[in-house]
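As you look at this complex, bear in mind that one protein chain is not there, while each of the others sits in place.
Letters A, B, C and D mark the chains as written, and numbering starts fresh at 1 in each.
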Amino acid sequence: MSYIELKDITKSYHAGNNILEQINLTIEKGEFFVLVGPSGSGKSTLLRMIAGLEDITDGVLKMNEKVVNHLQPKDRNLSMVFQNYALYPHLSVEQNILFGLKAKKVSKAEQQKRLKETAEMMGLSELLDRKPRQLSGGQRQRVALARSVVSEAPLCLMDEPLSNLDAKLRAQMRVEIRRLQKQLGLTLIYVTHDQVEAMTMGDRIMVLNDGEIQQVGKPITLYNEPANLFVASFIGSPKMNMGKTEIKDVSNFLVNKTLSFSADVRMQKAFQVHKNIIAGIRPEHIQPAIHQEATHSLEVIHVEQLGNETSLALDVGGELWTAKWPGQWDITAGNQLEVYISTEHLSFFDAQTEALIRPASFSGHGEVQAI
Amino acid sequence: MSYIELKDITKSYHAGNNILEQINLTIEKGEFFVLVGPSGSGKSTLLRMIAGLEDITDGVLKMNEKVVNHLQPKDRNLSMVFQNYALYPHLSVEQNILFGLKAKKVSKAEQQKRLKETAEMMGLSELLDRKPRQLSGGQRQRVALARSVVSEAPLCLMDEPLSNLDAKLRAQMRVEIRRLQKQLGLTLIYVTHDQVEAMTMGDRIMVLNDGEIQQVGKPITLYNEPANLFVASFIGSPKMNMGKTEIKDVSNFLVNKTLSFSADVRMQKAFQVHKNIIAGIRPEHIQPAIHQEATHSLEVIHVEQLGNETSLALDVGGELWTAKWPGQWDITAGNQLEVYISTEHLSFFDAQTEALIRPASFSGHGEVQAI
Amino acid sequence: SNDAEGSSEATETEDGKQIVTFWHAMGGASQEALDKIVASYNESQDEVEVRAEFQGTYDEALTKFHSVAGTDSAPTMIQVFEIGTMSMVNSGHIEPIQKFIDEDGYDMGHLEENIVNYYKIDDQFYSMPFNSSTPVMFYNKDAFEEAGLDPENPPQTFEEVEAASKAIVESNPEMKGFALQAYGWLFEQLLANQGALLLNEDNGRSGVATEIGFTEEQGKSIFEWVERMNTDGTFANYGTNGDNMLAGFLAEDVSMFLQSSANSRDLIDNAPFEVGVAFLPHPENVEREGVVIGGASLWMSEGKEEAEQKAAWDFMKYLQSPEIQAQWHTDTGYFAINPAAYEEELAVEMHEENPQLKVTVEQLQATNPSYATQGAVMDMIPEERKIIETALESVFNGGDVDTTYQTAIEQLNAAIETANKARGE
Amino acid sequence: MRIPFGRKIVTYLLLIAAAFLVFTPTMMAVVMSFMTNQDIMTGSLPSAFSLDNYRRAFEQFPLLHYVINSFLVSIAIMIGQLILASLAAYAFVFLEFKGRDFLFYLFIATMMVPFEASIIPNFHTIRDLGWIDQYTGLTIPFFAMAFGTFLLRQNFKQIPKELREASQIAGMGDVKFYLKVVLPVAKTSLITLGVYGFLTSWNMYLWPLLATTNDNVRTVQIGLRQLQSQEQMNDWGVIMAGAVIVIIPTLILLFLGQKKLQRGLTEGALK
């Protein structure tokens, strides 16, 4: 049952300069829908249009099968977390949280009950009497979140609701939001630029760039089969390494004029169809040559210790590629490093259209991919 | 050469309620110093005190060996990125960026040069004529960042300067800031709650909780040898798994009443000194029993695919522990999972004092830790 | 600086004419008439240039004069209403006109007697009379006719006015009979018409007045008269606003009212009916005494150069001339202070056309010279007017006559006392 | 955000009704200024259209001269007030010093002193300074303005403190911050205050009457006052014509200012 339906939705602030271009999209009831895209790509704008805060320049917005283009925000029965919190500066935290409930004339007892629950969940119990200006950035964000949560509206729109929280709290919130969403059967549209949030929370992700939809799909699909170069480089952190690909001879091809791989039949065909091809490989797929034999040897430019993993900047034909290895590796910059790169793990894109030609094959899930 | 020195710095908004408690700290010239801590722990406050925007309630602040408690912000020769940007609403992006330079009477040519460089670096070149209200959240943040960068003040204070940027842009910015800092020899104090930023950018990290310093040290030290339970659970994402530890018999101990490990001599001694001990293990150290033999078997409660890694929620004596395995694993929730956990990887903390008793041993860096 | 040009600091124009600054309080149509005269004077000779400058109401102009008196900003001459006479005399910053009369051997004998009576204090002229008026009763001749009243024989007494009012209202319920503006000046005139003094010490002319000079009967008669008409429902209340009353008269809302003769021209010209002008009424039981002259006179500043004062004196004399007075009289309805003006062709023509204008002159000439009609002099008369006006309004609005009267008398006496004390002599 | 149709209609109805009520007196004056005295006095609808009243109004006083004087005086007062009030308001909001609150309350207290009550001593002052009949006497006494200081203080208080902090760090002194940030950010209030200052100066009548003795420096309101007479019959047509002449420049100014005001008012905030 499609709950929200966008048909050819377009938005422009000034005629002739579209911020959003022909957005077509359906979101199911109870779905957790994540919206990602670079800064300025129109995520907030789209959210605000769904909320009814921004006029729809063109196109049809349906909710529950009904056209709602003309409906007031308050008649759309939704709640929203604003990117800039939009707290009422003159009201205390408690009053901020209860604002909507009072407006909807929810009973006092129910108000207090929900307030207590929500404040506890968000760790705000001690701050209920403060005014927003007496709160830290993260505390403010939690109030904004609480305000949305407490409303229990069937549709929730959240614009980067966790961006100002620390990792620990964020992890906790992630779980809470997800739990709540499931429990109440909420439909949630969630803007984020946190990779982990996007991958773990969303039932589906939509990638927006420059006002145009790049791809919509399950998180893992977007990761494994990015529809184009943009998605490939946007999803996944560190980003996918990319390199121009040239055919050296019938069965071999070169990436970035440096890495040589053997080409199978399917690939040879591909090279015939597409003139310029770009190969991409995810950082975790440039693996240490431990369990496999080394395929290439690369110079280490820079090493970063992240604690649970080590990030290596490698020189590939003059370009910097990143490899990410789990655990802590004592590798010195400047050394040559033996690595193993499987052709399987290469994705190929058409350099002109930027579209995916062949995704990396994950040869049947369930097998260990990279250890 | 200690550049900034904090001695017993204390801050309270209302008498008797200290926001910051006796902060002692030295920061070296040219150091990239990262400040982390949960929301509301006092990071922004500390930064503002260094900037001279907030009165120091008690203690001494020195810069360049000179007491500066009394100095005006403008006499401290620093730049700052505010958590809420603090852009001048009436000025265009360009004017915002140049604001400080004009104030300092930097030559026109120099202004234009720096503007061009900075705008390019921040991806703002196209937006120079816009007013702040016409920018998206991330764009505003970049303007705030540009304003600080362009000033080339020897000391930079940044309060979550990248929190509103998407992962890709953030990665790029991380590199740029780091490069700039090195190139200009800036001293940078940087507030963030992004694990990756903290680990990769900082020369040293300080963890703040509730206005008190928890630990100061190199990123990797904090990760590997967290001074106490707080740091252990705060640094690292997903957070370290923790469990109460009991001695079963002379050579064995139980974690969370479930996981049994054999105890060596050193540990037996520890159990004599400390009454209650908590063991911690990082998610990446609960490993698939592939290259090693399985030590334990745990029920899988929940599986999350992050694309480059898989996060598993496991039941350990009624508590949820997280394991994180690189790559994509097709594991079904509800199944029993064979895992390998090395006693080596356990950290031990005193439950009372919360202090570290013994860190996980990383048996000599340079060896592969987890493949 | 340039701005100062033409202010009272410069006493000569660029082409060497003596400048005379003349402050006045004539607004509206009167200002038009005055400006015309000043222009004609300036053209009539080439020694003097009079600059007439409006300074607000009589009150404001006087206050302002007091504030600048003795400084360079003071004008050469100023127009002050009759009741400001005493305060001007007391100010010590004026040059009594008598000095110029004596020096020049000028004869003031051509002036209207009542005017002389009013302005001659302690046997000398302090100021030069200029614009003088008396109150008259205007009535609607057409309405009189309709009500069966004789339009050529207007009521003379309070009682006759009452009766006429009743007749008017009976014949036309839309029209009220009589209106009295709550204006202290009119009250003073109605007192004088009964031969009553406003102040003791012969209206302050034999010595400094110490309290009011009229009896309870004299004072109350006016209040009671109004009250009676009020109960009859024949009285129209226009409060203190003269203009409203005039408009009401013109719109045939009221058939009779009292007002300064200065309005004659305007009324006759604008009324869509025949306007009658009659003498001020008086109570039946007393003889008509006559009226006090109103309006204003011209004063000379002290401490100005002789040439300047001489020039101003010349202008004052010019204003006295029959031609000018005739013009002033016909343009405004103020009297000609110089009766010779009535012989002027202009005036004759006008009187022929509008015989009503003559009534005002006749009334003045029918006045018995006495302390009562000579008019009161004291520096608190403006305050007296306010007190009386409040009392009148109170009666208009149905207030009790006795208490109203008592309150007013107390306030009047207190005001006199304060004024005497304030002089600090 | 779109406004629902029903509410739009209701709002328009209210707007029209309110506009009608508010504007009736003014409209009426304009209509009357073109009516003959006969029509006005009989209270009938206009039967003829005449410019006679205007002609007579222009004849009675040097109107153009008055209008120019009014402009000079009003603009001088407006500028003086803006400068002094914004300086003072800046001190009250952004500078912390001892006695600040006391001074602020002292400023507020000055609003309590009715101008008419101090008009005589003030008149004596400008008399002694030789400012009678000078533009200085007409303008300078009004430069300091507690009201404006109060208005701007309320507005400056809304400026986020981070802006001050950011510029402090940039090494910007108070004067520069005042000029470069506070004034532009508070533009709207400055315009409002400027319009207010201009209009109140334009509308003053007691003081200009007192502080001037001749037509050279007199302002247009005095002309309007001269049209009304004390006890003689008012010529309503001419008076209304005078009134219309007097209000036309201010209404035009307001009309022009309105657009600017609107634009200024929508300047964005902080985050």
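Details
Note that in this section contacts are C-beta pairs under 8 Å (C-beta built on N, C-alpha and C of every residue); 3 or more make two chains touch, one makes a residue touch a chain.
We take it that contacts and distances are computed from a predicted model.
Going by its UniProt record, the hidden chain of the complex is named "sn-glycerol-3-phosphate transport system permease protein UgpA" among "Heme exporter protein D", "ABC transporter domain-containing protein", "Acyl-CoA dehydrogenase" or "sn-glycerol-3-phosphate transport system permease protein UgpA". Shown chains touched by the hidden one, complex as a whole: A, B, C, D. Across D:Ala85, D:Ile132 or D:Val181, the single residue that touches the chain missing here is D:Ala85. Touch with the chain omitted from the figure is made, among C:Pro155, C:Gly204 or C:Gly248, by C:Gly248.
Within the set A:Gln111, A:Ser151, A:Asn228 or A:Gln287, the residue that contacts the chain not displayed is A:Ser151.
Residue-level contact of chain A with the missing chain is found at 48, 51-53, 72-74, 77-80, 82, 84, 86, 88-91, 99-100, 102-104, 147, 151, 153, 157. Contact between chain D and the absent chain runs through residues 1, 3, 7-8, 11-12, 14-15, 18-19, 22-23, 25-26, 28-29, 32, 40-43, 83-85, 87-88, 90-91, 95-100, 103, 107-118, 120-122, 124-125, 140-141, 143-147, 149-151, 154, 157-158, 160, 174, 188-189, 192, 195-196, 199, 202-203, 205-206, 221, 224-225, 228, 236, 239-240, 243, 246-247, 250-251, 253-255, 258-259, 261-262, 265-266, 269. In the full complex, chain C contacts the hidden chain through residues 59-60, 62-63, 66-67, 69, 87, 90-91, 93, 182, 237-241, 244, 247-248, 251, 253, 379-380, 382-383, 386, 389-390, 393-394, 396-397, 399, 407, 411, 415, 418, 421-424.
We adopt the following convention: only the chains that are shown with their structure count from here on.
Work out the mean CA point of chain B and of chain D, and you get 57 Å between them.
Annotation: 38 Å between the Cα-based centres of chain C and chain D.
Multi-chain contact residues, meaning those touching two or more other chains, occur in chain A at positions 84. Along chain C, no residue makes contact with two or more other chains.
On chain B, the positions that touch chain A within their shared complex are 36-40, 43-44, 83-84, 135-139, 141-142, 160, 163-171, 193-196, 199-200, 219-220, 223-224, 233-239, 282-284, 288, 290-291, 304-309, 311, 324, 326-330, 362, 365-371. Listing the residues of chain D that touch chain B in their complex gives 160, 162-163, 165-173, 176, 180-181, 184-185, 187, 267-271. Within the complex formed with chain D, the residues of chain B that make contact are 48, 51-53, 72-74, 76, 78-80, 82, 84-91, 99-100, 103-104, 131-133, 140, 147, 151.
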